[in-house]
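Left out: one protein chain. Kept in place: all the others.
Every chain is named by a letter (A, B and C) in the order it is written, and numbering of its residues begins at 1.
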Amino acid sequence: MGEALGVAVLGAGHMGADHVRRLDRVVSGARVAAVADPDADRARAAGGDLPGCTLHTDALAALDAPGVEAVLIASPAEAHEAALLGCFERGLPVLCEKPLAPDARGALRLAEAEAASGGRLARVGFMRRYDPEYQALKELLDGGKLGRPLMLHCTHRNVSSPPHFTSEMLIGSSVSHEIDAARWLLGEEIDAVTVLRPRSTAHAPQGLRDPQFVVMETSGGVLVDVEIYVNSGFGYQVRCEAVCEGGSARIGEDHAMVVHSAAGAGQEIAQDYLTRFAEAYDTEVRDWVAAVRAGGPADGPSVWDGYVASVVAEAGIASLNSGARVPVRLAPKPGIYA
Amino acid sequence: MGEALGVAVLGAGHMGADHVRRLDRVVSGARVAAVADPDADRARAAGGDLPGCTLHTDALAALDAPGVEAVLIASPAEAHEAALLGCFERGLPVLCEKPLAPDARGALRLAEAEAASGGRLARVGFMRRYDPEYQALKELLDGGKLGRPLMLHCTHRNVSSPPHFTSEMLIGSSVSHEIDAARWLLGEEIDAVTVLRPRSTAHAPQGLRDPQFVVMETSGGVLVDVEIYVNSGFGYQVRCEAVCEGGSARIGEDHAMVVHSAAGAGQEIAQDYLTRFAEAYDTEVRDWVAAVRAGGPADGPSVWDGYVASVVAEAGIASLNSGARVPVRLAPKPGIYA
Amino acid sequence: MGEALGVAVLGAGHMGADHVRRLDRVVSGARVAAVADPDADRARAAGGDLPGCTLHTDALAALDAPGVEAVLIASPAEAHEAALLGCFERGLPVLCEKPLAPDARGALRLAEAEAASGGRLARVGFMRRYDPEYQALKELLDGGKLGRPLMLHCTHRNVSSPPHFTSEMLIGSSVSHEIDAARWLLGEEIDAVTVLRPRSTAHAPQGLRDPQFVVMETSGGVLVDVEIYVNSGFGYQVRCEAVCEGGSARIGEDHAMVVHSAAGAGQEIAQDYLTRFAEAYDTEVRDWVAAVRAGGPADGPSVWDGYVASVVAEAGIASLNSGARVPVRLAPKPGIYA
Partner (left out) sequence: MGEALGVAVLGAGHMGADHVRRLDRVVSGARVAAVADPDADRARAAGGDLPGCTLHTDALAALDAPGVEAVLIASPAEAHEAALLGCFERGLPVLCEKPLAPDARGALRLAEAEAASGGRLARVGFMRRYDPEYQALKELLDGGKLGRPLMLHCTHRNVSSPPHFTSEMLIGSSVSHEIDAARWLLGEEIDAVTVLRPRSTAHAPQGLRDPQFVVMETSGGVLVDVEIYVNSGFGYQVRCEAVCEGGSARIGEDHAMVVHSAAGAGQEIAQDYLTRFAEAYDTEVRDWVAAVRAGGPADGPSVWDGYVASVVAEAGIASLNSGARVPVRLAPKPGIYA
């Protein structure tokens, strides 16, 4: 396939450093050409040992570093807009971690800017689309063997929430994965969101509404319900059942090794998303590197998908606060996303 | 334990005839003393061969037949009130199939009549309380090992609906099982019901709203959601997952024999409730016969439980028709049900 | 069905007392007419409160007690022969717990005695034939959908062995269930047995060979392997996988309620055979009572089946002691067992 693709990684925190490792050691055909982080120590820790890799505290400078042919953005959401606009100006292919932007308004500006640049350059990191189980479910639904989908029942549980996690972030940060996955699995838009509030677990920090139960209605009449429960105490669990006219299909059931001992019959539960979706992250980046090297226009989850996820999440947050059903209203879709 | 208990069975249709068989062949300590059905042929087919069993077309006459010490009502809902009042007048212990009455108003009259009779005589046939898996779940929740419950996710699927099944009957006939099971599992009342309407399956008869998605809120803030889908096409499936502060527990997963063949790995799915809950029906009647013979006051699911199920179902039907959340309002509870 | 069948229960130990309870409270159409045990206190504890039930220290006296129409033998194996011969002389239908006799020679005497009595009167208590999962497996194999069976893989585990359990009893007492189940499932005789001896668990009493691995070859060339492990420490587990020309089928997988908590995902494991096979015992006795009342000749597991199980077990014990493959040799089969 020729020379390895030179990638600049923006942001060298937990996720950014993991992507540096992935590009260097796991994904073939790529090399890390630049690492940028406002904290020079973090940039050095992530990329200091890599031959031919320059270090930067300024993200835009990294875009112009020698050998940079593509960009992976793993900085905080607030920094995404400037970085993406920098990529669009330079015509650089880019993979941007979710969320695309801190709010829907910012996401829309990015969609319009990409459209103005003349074509698609960016992918957004909705990595569930690269998980083998989600892909098997989509293939089954697309094949039509089970008839039209009528409902999606989703479960999304974490062991515990990080400090400063707010009730709104259960929607904006966690459920945003289900928002994108539902749109992708069904090929339909979401028209309205209602957030129901069961009593909160005693294990949630004071004031945190956890769990929540999110009900979404699609343009085609499919009902999507999501249990989001971030202080479940027992594991990272992501399940999805598609109920169709001709049957149902479930993914995310626990499997792997079954142990019997005096404690009963049991299976280990994954404890975090980097374990559960390790393969999906690898596939996502590998697929992106291969696509960029092949030279076609960007495909996969788009800036528009990132924008829609923001709009739906904002409707969900409005419903969380009001208790009412909130309709979803989208801006007109630029032609490049047709 | 002495002589077998003489039971009059009212109603000799599908369910009544099955109860006659059960009392005669499966449950020890009981005998069928009388069978009543307006259709004399049906009564004869069910009880004609049983020694010492008299046949009747009038239900009240059966209550007065020789040897009748207790009554099992399996006639249509419209006939329950007269039969139960006849039992209350005569002081006869009675097990009445669900629904207790065609509407909440009639159910309330029965609760008041039983209260006026001075004590509990009746049980209502919510047989899930006798299913080993439901009992294991209740024992787990009561034991407190998983902490307080926060949500119940329920699934209730049939292969296909009988003719003349209406959209309202998905709530009033099918979900009434989950209404009682939720109250019993949680020990809490239901305060409000919202019925959501996903698009209907093409396999439902014209005009039938199937599936539906019912969301109930309990007095303690637990959220109970129920997928009811009566034309699923593939089996009879009753699942319940209790999500608690300290973990979750699921029952109704498919199990039994696992077969691998060229068709894939598979398991048989039960096709109807008489298969799935066969043991629960046996246990329900066996437990009732033993309790009556032991001579104490009636316990188990009460006329009041039957009344509450009716009220909640009527709220659900109102929500189905209006699309809105409908609060549940109960009459004052007579002292005998405290 | 007329009057209840009067049953004499011989032996009022753990199993006998459980059968008294079953006949009195669970199985319809039967009553306990007599209880016999050399220990008068045990007889009284089991049957003292039952109306119309006489108590005996002499088993044969119980056979002649008023109202006795059939006999259930739950006394120690050493007492079976005299009791069964008493039943054969009196023409009394009898259900005898396994093992039929302490050794194959005694079992053969019983088969010859029953044959001399002119017809079948006895059933032997191989209760797995009445377990719903075993029945489903047999139905599947008989239906031919999976083609001819080639192998059976069996697992038989207990939490711990009772005191005085010997290495020979792993074969003679435990594996005898698999011996009968294999013959019944396959419809073939067992031609040879080899017992392999893995290293013993540190949790077994000194000198006990536990686990053992038993390999049996049938007349049709099917290989049956059995892991018997009576000090497994974690549960009562009985599994069977039939491997066929067109697929495989497994029963005895753990199922029921699935719990997720900080301890992981888990399921409860049954702790003893009275839990795992509770329904099978009920069905076995119910089926026997119904068959006796129906008045035909005895069917179900026969004295001959009890004899064959003894012969195969003795071959297994010989192999356990010699380490060699031991062929199985059966006496000519009396005509009544054809």
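Here is the rule we use: contacts are C-beta pairs under 8 Å (C-beta built on N, C-alpha and C of every residue); 3 or more make two chains touch, one makes a residue touch a chain.
As the structure is a prediction and not an experimental result, all values here were calculated from the model.
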Touching the absent chain when the full complex is considered, from C:Ala113, C:Leu223 or C:Ala291: C:Leu223
Contact partner of the left-out chain, one of C:Gly247, C:Pro301 or C:Gly316: C:Gly247
Chain not shown, touching residues in subunit B: 233-235, 237, 254, 260-269
Residue numbers in subunit A that touch the chain omitted from display: 1-2, 4, 23-30, 50-51, 132-133, 136-137, 140, 145-146, 246-251, 253, 255-262, 268, 279, 286, 290
Missing-chain contacts mapped onto subunit C: 147-148, 150-151, 153, 196-203, 211, 213, 215, 217, 220-223, 225, 227, 229, 232-234, 243, 245-248
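As a working rule, only the chains that are shown with their structure count from here on.
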Chain nearest the global centroid, as defined over all protein CA atoms shown: B
Relative orientation of copies subunit A and subunit C, as a Cα rotation angle in degrees, nearest 5: 180
Separation of mean Cα positions, subunit B and subunit A [Å, integer]: 45
Junction residues of subunit A - those touching two or more other chains: 233-234
